[in-house]
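Let's look at chain A:
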Amino acid sequence: MQLEFLFAGFAVFWAGIFVYLLMLQARVRSLQRDVERLEERLAETDAAPATPRR
Partner candidate 1 sequence: MSPAVAVMAKDLRLAWRDRAGWASAGAFATIAVLTYSFAFDLATGDVRPLLPGVLWTTFLFAGIFAGGQSFARESEEGTFDALLLSPVSPTMIYVGKATANVLAMLAIEFAQLLLATILFGTSLVSPELLVIVFIGTVGAVSLTTLLSTMSASMRGRAMLLPVMALPLLVPLLIGAVRATAASLDLDAGTAPWTLLLGVFALWSTLLSVLLFPLAVER
Partner candidate 2 sequence: MITSTLRNLYGWRWLAIPPVTGVAVMAMIIGALIVAPPEAIEGDVQRILYLHFPSILAAYGAFAVVFVASIVVLWRGDLRYDAVARGAASVGVLFTGLTLATGALWGKPVWGVYWTWDARLTSTLVLFLIYAAYLLARAMADELDEQAARFAAVFAILGAFDIPLIMFSVTWWRTLHPQPIVLRGLERPALPPEMLIVLLIAFLGISALAVWLGVLRTDTELLAKRTAVLRATIDRREGA
């Protein structure tokens, strides 16, 4: 009975930390995608001046 609650306490604590890290990782992933997309756009604009735009 008592050990169950001890186990639950430790499990909840580490699960909380783990979920926090997962959410942080998801945020970093999406930022990484943003940066990649921006890099592509930057490459396009750098190439653009060669072709005259109207």
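On the choice of candidates, all candidates are chains of the complex that A comes from, given by their letters.
One rule holds for everything that comes next: a contact is a pair of C-beta atoms (placed from the backbone, for glycine too) under 8 Å apart; a residue touches a chain by one contact, two chains touch by 3 or more; residues count from 1.
Everything numeric in this text was worked out from a predicted model, so none of it was measured.
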Pick the one that touches chain A in this complex: which of 1 or 2 is it? 2
Candidate 2 partner, complex, touching residues on chain A are 1-3, 5-6, 8-10, 12-13, 16-17, 20-21, 24, 27-28, 31, 34-35, 38, 41-42, 45
